[in-house]
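Omission of a single protein chain aside, the complex is shown with its protein chains in their original locations.
We call the chains A and B, going by the order they appear; numbering starts again at 1 in every chain.
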Amino acid sequence: MTQLSWLHRTVILALALGVAVMPTLYPWSQVLLTLALAKGLAVLGVVVLLQAGQVSFGHAMFVAIGAYSATFLGRALGGGDLVVVLLGGVLTSVAFGLVIGVFVVRYRYIFFGMLNLAFSMVLFSLLEKFFHITGGSDGLRVLRPTLFGQSLDRATFEGILFYLTLALALGLGWLVHRYLQSPLGQALSAVKSNETRLEYLGVSARHVLLVGYVVSAALCGLGGVIIGLVQGLVTPELGYWVRSGELVFIAILGGASNVTGAFAGALVFEVVRTYAAAFAANIWQMILGGVLLLIVLFAPGGLIALYGNSVKKLFARTRTEP
Amino acid sequence: MTPQLALLATLDGIAYAALVFMVAVGLTMIFGVMRILNVAHGSFYAIGAYSAASIVLGLTAAGMNPWLVFPGLLLAAVGVGAVLGTLIERLLLTRIYTKEPVLQLLVTFAVFMILEDVQRLVWGVRPYFAAEPVYLLGNVQVVGIFYTAYQLILLPTVALLVLVGLRLFLRRTLSGRLIVAVTEDREMATALGINAGRVFLLTFVLGSTLAALGGALASPTTSLVPGIGADMIVLSFAVVAIAGLGQVEGAAIAALMIGLGRSFAVYVMPELEVVVPYLVMVIVLLIRPEGLFGVVERRRI
Partner (left out) sequence: MSPLLRVEDVHIRFGGVVAADGVYLDLEPGESLAIIGPNGAGKTTFLNICTGYLKPTAGRVLFEGNDITGQPPRAIVRLGIARAFQIPQLFLEHSVLDNMLIAAAARTRAWNPFRAMVALPERAEMIGLLRQLGVADTAEQRVDGLPEGVRKLVDVALALALKPRLLLLDEPTSGVSSSEKFQIMDALVQALKNQAVTSVFVEHDMEMVSRYAHRVAVWNGGRVQMVGTPADVLADADVRRDVVGI
């Protein structure tokens, strides 16, 4: 057990190191990897809710909320500072997560999924309709922030953003992992398996779920701020239901029960999308849907389970004892 | 708001409610029997609409008797519901009846994603208009304003027929009673020897056909663009949630609330047009989490 967990840690660190050196070897990969890691952060939010058996079809709304609020803040401050913009975006997402969360945690399964979808569609249409504030479907340009007062050229900024995102992915990934191992995180999966007993232990399932919901909103919001900064442009499309579907897709692809899976899934997804979407743009949704069906029906553990199974096989072969 | 505008808004609202009702009642029936919320339900609406538009445009181009467009609309609905409905139920849904709810949701969501692109591949992204049926029926004058007979008479009539027809079907026919029996107590029904598999298929095809019918009838008055399926699934879910899951008559009332709310918003606060249905839903659910006519289900412990 401990031997295995050491192995997992080593693999994660090796992968992180690999990702960290990629841009020095292949400069073109930097933006792609930043986007993938940012998306991984958002997917991590979806993974948290999946622990409780709840799937949200609207979580891209928090990506959009993070991205737009950071953009508004940056424009109001004439660019602003990276730290301020990041915090502003995340705190706004947390505030929205709290308000929407208080409402949606009263519901489960289809209601939970669809109510989130409904909220995201409202946000999407408001972003499109109030174009004098949001720039409508053309969106808003994101001003490049300073870092502790230093203004940066584009290349330096993108470099800093990449390593910052990687550090956030590792740090927050670890914190979320701790959270899921704590009684509060374990109570999330207790919501999935037996709410009645949870209630009869004196625990409010809604509170447990609300904590998870706000955490997920914060993670999606953070991902959104970074995506906006990398793209230099925010559009309502960030919060479209298709994007929410993608987050769910990546979570399932990576393996819904696992923190590492969120990032592994996001990396695989972004790389494949960058290359496949070019010649499969018309059937991209169809491919995603098809792969999702295959995973759900035939490999419900996702990428992480595939990795876990092969490691177990390896161990079984090298040891006499199981 | 002048009385004339109010009347106009009311008529718009009723016509719209008629369409939404047909889709929503299909969704709620399928849920009642199978306990699956079919996220791909909106795709049946969209594909029904596109197919109907193609048939109408084809008939018009071929110079056939123009009144054939009405059977054409019906044919599109039944065709889409029967073929696509049977395929999806038999090939996919039968595999997931015993799985966790979250996996069931993901499967129908995956089908929805796939069907979205199918529409794009078959019908492209440019808008479709097929207003021939509306022109054929002409306008009627109501208290000084002209309104299309298609929206004023045909749509509400069909919706009423669906409502009454469903009531009779569920209460008077053997198949309908089987559906009711499975909805109310699946274990008991299967223990009594009801073939749940056949009831599931029947319900799914019927519900899907209703969604496609809503789409087919919407096609002459709506411009068909990618994304209408997504809008409709959320809207019809809102209706189902307001009414309470599995409520047929309740869905009619909820559809009217949403239809009227939306059409009045169009005239009063156009920016909020899209938001109104969800506002109605959120308010209703805050006061009655199980919906207006829904019943609270308690687990036996």
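One rule holds for everything that comes next: contacts are C-beta pairs under 8 Å (C-beta built on N, C-alpha and C of every residue); 3 or more make two chains touch, one makes a residue touch a chain.
Note that the structure is predicted; figures quoted are calculated from it, not measured.
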Original post:
Pick from A:L7, A:L175, A:A277 or A:L306: which residue touches the chain that isn't shown?
Top reply: A:L175
**OP:** Out of A:S151, A:Q186, A:T274 or A:N309, point to the residue that touches the absent chain in the complete complex.
**Re:** A:Q186
**OP:** With the missing chain put back, which residues of chain A would touch it? List them for me.
**Re:** 175, 178-179, 181-187, 189-190, 192-194, 196-204, 211
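As a working rule, only the chains that are shown with their structure count from here on.
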Original post:
How big is the gap, in whole Å, between where the Cα atoms of chain A centre and where those of chain B centre?
Top reply: 33
Subject >> Parts of chain B lying in touch with chain A, wherever the complex brings them together >> reply: 31, 37, 39, 92, 95-96, 100-103, 105-107, 109-114, 116-118, 120-121, 230-231, 234, 237-238, 241, 271, 274-275, 278, 281-282, 285-286, 289, 299, 301
Original post:
Considering the complex alone, what residue numbers of chain A touch chain B?
Top reply: 50, 53-55, 57, 103, 106-107, 109-111, 113-115, 117-119, 121-122, 125-126, 129-130, 196, 241, 245, 248, 252, 282-286, 288-290, 292-293, 296-297, 300
